[in-house]
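Just one protein chain is left out here, and the rest sit where they should.
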Amino acid sequence: MPGSGSGRTWLGFRAAAACLVGLMLLAGCSGGIAQDLLDPMEQARSAVRSDQLAFDLLAHRRVTSSIAETVLKTMTDELVSAEKSITSAEVSRQGDEALRDAALAAARQATSASLAGRDCLSQNTSCASAIEALGSSAEALQEVLDGLHSNR
Amino acid sequence: MTAEYPLDPEAATGRVLDGHLHLLDRQVHDVASVPVTAVSDLELSDVDSIENIAPGTPAPEIVALLSGSVLGTRIFGGRPPPSRLQRIAWSAVDQVGVVIRLAVKGETLDATWSERWVRDHIIGRIPGGRHDPE
Partner (left out) sequence: MKRIFAVALGILTAIGGFLDIGDMVTNAVVGSRFGLSLAWVVVLGVGGICVFAQMSGRVAAVSGRATFELIRERLGPRAALANLCASFLINLMTVTAEIGGVALALELASSVSYLLWVPFAGLAVWLVVWRVKFSVLENVTGLLGLSLIGFAVALFLLDPPWLDLGRQALQQVEFSEEQTTTYWYYAIALFGAAMTPYEVFFFSSGAVEEGWKSTDLNQSRANVIVGFPLGGVLSIALAGCAAVVLLPQAIQVSTLGQLMLPMAVAAGKLLVAIVLLGVVAATFGAALETTLSSGYTLAQFFGWSWGKFRRPIQAARFHLVMIVVVIIGMGVLFTGVDPVLVTELSVVFSAIALPLTYIPILIIANDPQYMGRMVNGRVTGVVAVCYLGVILAASLAAIPLMIITGAGQ
């Protein structure tokens, strides 16, 4: 019969669409804000540690300044995007806002440290303070991450 | 596959070709072995549709190989207006084998108009287009 074939295909499409929507909902299902904050915080930690590694290699002359500069540049961009993800995290429960604020503070600290590192390299000034700032922001990030892990 | 030799449409004994198998979607090369196009459809004489042929009507003949926009209608249905068909007359066909070899140069054919247009208006104007690669 002419109609039934296309009818079955249509049903098939609807089933597939329903599955996809289900998957998307599944993907969106968060385990509370701690889960939402985990990814951007790990991203931020990764970026700061990359900055630190780049500076370390630069100090030992194992890497050119152009590579170090590029790393700092791209990592700063990553930190900015991590900040954005944190600000857009959904606050639904009581303690959530405090968690998000702590995460945001640590991320902002990291971003400014990374910015300082990027600028000191491109302007050829001393990077000692930037390196120190990166060190303390790494600690701050780790603290928040430990808090998030215990919160999950 | 099958032997290659020139086609003689007048001969009562000759090769039997399956239009679908040996002609459709085959590459067409000109007399200098330069690719011309791929066969997208066949134009047959005297019949409007293959489905309802009254017994006793004379057999349709292949008039031309078709290419170009007819590919779209072959896949999706419909038929382009006859004036817009890109034809390669069947009389221009020299051999039918792994590829369809024509007895004429590709330049003279309707089917290569877009190639000539692109060559004259774009590629030919870029420096180095006329040289062999080095």
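First chain written, first letter: the chains are A and B, and each begins at residue 1.
Following the convention adopted for this analysis, a residue touches a chain if its C-beta (ideal position, glycine included) is under 8 Å from a C-beta of that chain, and two chains touch if they have at least 3 such contacts.
Please read these numbers as outputs of a predicted model, since none were measured by experiment.
A.B. asks: In the full complex, which of B:L17, B:V31, B:A103 or B:V118 touches the chain missing from this view?
C.D. replies: B:V118
A.B. asks: For subunit B, which residues touch the unseen chain?
C.D. replies: Subunit B touches the missing chain through residues 1, 25-28, 34-40, 67, 71, 74-75, 98, 106, 114-116, 118-119, 122-124, 126, 128-134.
A.B. asks: Considering the whole complex rather than only what is displayed, give the residues of subunit A touching the chain that is not shown.
C.D. replies: Within subunit A, the residues that touch the unshown chain are 19-20, 23-24, 26-27, 39, 42-43, 45-46, 49-50, 53-54, 57, 60-67, 69-71, 74-75, 78.
Convention: only the chains that are shown with their structure count from here on.
A.B. asks: Once you find the CA centre of subunit A and the CA centre of subunit B, what distance in Å lies between them?
C.D. replies: The mean C-alpha positions of subunit A and subunit B differ by 58 Å.
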